[in-house]
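Step one of this worksheet: look at the structure below.
All protein chains but one are shown in place.
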Amino acid sequence: MSRTILRTEQLKAFYVLDLFGTQKVIKAVNGVDLDIGENEVYGIAGESGCGKSTLLKALVGAIEPPLRLIGGRVLYQMVGEEVDISSLDPEEKRRLRWEYVSYVPQGSMSVLNPVLKLKETFRDFIESHVSGKTGKEAFEIAREHIVRLGLPPQILNAYPHQLSGGMRQRVTIALAALLKPPLMIADEPTTALDVVVQRGVVQLLKDIQRTLENTIVLVTHDMGVQANIADRIGIMYAGKIVEEAPTGQIFGEPLHPYTCYLIDSLPHFGDKATRTSVPGSPPSLSNPPDGCPFHPRCPQALDLCTEQMPDLKYVDHSHKVACWLVGD
Amino acid sequence: MEELLQVDRLTKIFSLGSMISRIRITAADNVSFSIRPAEIFALAGESGCGKTTTARMILGFEEPTSGTILYRGQKIARNEKVWFTRGIQAIFQDPFGTFNPLRTVDRYFFETLRNYKLAGSTKEAVGLIDQKLRAVGLAYDEFSGKYPGEFSGGQLQRISIARALLTNPTLLIADEPVSMVDASLRMSIVNLFKQLKEELGVSVLYITHDLATAYYVSDRIAIMFRGHMVEMGSVEKVLMDPKHPYTRLLRESIPEADPTRCWRGTVRLTDIEQEEYLKQGCRFAGRCPMVMDICKQQVPADLNVDGVLVRCHLYTSQVDSR
Partner (left out) sequence: MRIVRDLFRDHRFTVSFCVLCILLLLAILSLFSPYDPTRWGVVPRDLKPSRTYLLGTNSKGQDIFWQATFAVRNSLIISLIAGLVSRVIAVLVGMVAGYKGKTTDRILMFISDSLLVMPLFLIIVLLAMLVRDRMNLVTLGLLLAFFGWAWDARVIRAQILSLREREFTQTAILSGTGTLGLVLKEYMPFATPLVFSTLINNMSWAIGMEMTLAILGLVNLDIPTLGTTLQWAISYQAMLLGYWWWILTPVVLAVLLFVALYWLSASISEYLDPRTRLQRVGAH
């Protein structure tokens, strides 16, 4: 595996809600260990409500009440040393974002200012992060960038609402890649997009990764998209990573019972045999089960599973699983 | 065998804009298909292709500009409520939007039974409700008195189906029923449709943009693009051996959950969608890799190629037209 660019140690981030006297704690990220390397696409997959979006927010340090960082660390490897993101002041954090790590949130089309033409948005962006460029130079940089990514340069003269959803999404991604960040994080970039448009967006992400040789962390529940773009996949369940392996192994030899069910439930063309989905319902994050959070739905659950949460351990040099049934 | 539902040249034109500049968008253009009893028919296409508009016209929520809808051979009158008189029910895309968040879910069940006069007493009603809930894999006890927010998306969608089954419908119109449900739970909903067809003989009009589940569960499928139907036939033929260039593009663009079968080649996308609606001739002409001059001028006729209905000029010379 290549050098680490970002890692987390037992990251815990909860939402603490206080409504009319009752307190509710949502354990969205409940002890996550990640080790993401350079020049790779790392996919995070899981059901909705498993904490993936919160994990991304924690990774970029966008933690605001009611979300609170309860424990653990987020460490970036920058110019030879490890930097804990919570040790940075707001100005440093601002520069970190977009220059070092760019974050494309869900429904990212709202990132574009609706009253400005795209070229102005790009120019503002360049001016606030790169000093010493005139408006004209900034425009040239933007134009070159757009064309290199295969997008038509005329769109710079348009307003966001004049473009189709797919185009807006691609423009937002282009904006995120403008400053050549070593790390790009995208939260469900293809959800709510049509199939053909989705393909275009994923293609764009792949092109960017190949050109810049940077790292992309992609969150999506669509396993088809994961299969097409991710090098490694981390399966998230109830705020924890339960399995992590190269894409081929996740699809070919899943080890965690949840992953097995997930892979088995995916329909394939040419095969009309009956498939089943994961039994039961997703767990409540405000009241997760004791021990392994999957045990209520796991047909192979042992007594140990109801008491203790298994650690995420290596089964071979690149495949990690958190399950009492696997390994020794 | 008599057709359950027959839709003939159904068209809907929306007029947008002010008095000064009006544009007419043909959301559905001469859509024709039929559904047989105990059949799952998929109406597939990307957003804006007209599938939801077609469903709304069948249900009577939208007035067709022209065309006819026949149920068991009889025309449906303008003010007739198909769900009341014809045994057609529907379920929708957003499970959390399907029910009023401020009311308990069971109220809808009791109201349905009361409005259709299906139960004489509360005890009878509870019995019927329990029966339908079991058919979708749920039980009355864990359902009674709860608000929509207390269920998961998958559970709510199943509850929605149970409610639709209360009136013992012959046709269930499912508008994107699994697009807002997690990938891991989709199969359970889709398998339910299969079960309903096989055990109760209910037909399902399955509207979706997810071709993988459409392949898995449907018998026949129609592909729509910008209001036009471009290909229709058995799901095996249409999706495993697509004839229309758009169907081919769609089929290729589906991300397979198999890392060994990734996309090859790149795809061109439209920038401005509205333009495509206003074209003469075949609406796919702007993006079609095999476009010919005639495509831009004339809408292709219905052609029967190998048992599949295709609307494409590529096949005009090959086979007999209808």
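Labels A and B are assigned to the chains in the order they are written; within every chain, residues are numbered from 1.
Heads up, the rule we're going with is that a contact is a pair of C-beta atoms (placed from the backbone, for glycine too) under 8 Å apart; a residue touches a chain by one contact, two chains touch by 3 or more.
These figures come from a predicted structure and were not determined experimentally.
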Contact partner of the left-out chain, one of B:Ala164, B:Val202 or B:Leu314: B:Ala164
Which of B:Phe14, B:Phe92, B:Tyr140 or B:Trp263 contacts the chain that the document leaves out: B:Phe92
Among B:Gly17, B:Gly73 or B:Pro101, the residue in touch with the chain that has been omitted: B:Pro101
Touching residue (missing chain; options A:Gly31, A:Gly49 or A:Pro310): A:Gly49
Missing-partner contacts on subunit B, residue numbers: 61, 83-84, 89-90, 92-94, 97-103, 107-108, 111-112, 114-116, 147, 149-150, 152, 160, 163-164
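By definition in this document, only the chains that are shown with their structure count from here on.
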Centre-to-centre distance between subunit B and subunit A (centres being mean Cα positions), rounded to whole Å: 32
Complex contacts: residues of subunit B adjacent to subunit A: 46-47, 152-155, 182-188, 191, 194, 209, 211-213, 215-216, 239-240, 249-251, 253-260, 262-263, 266-267, 269-273
Interfacial residue positions of subunit A with respect to subunit B in the complex: 47-48, 150, 152, 155, 162-164, 166-167, 194-200, 202-203, 221-225, 227-228, 247-248, 251, 261-263, 265-270, 272, 274-278, 281-282
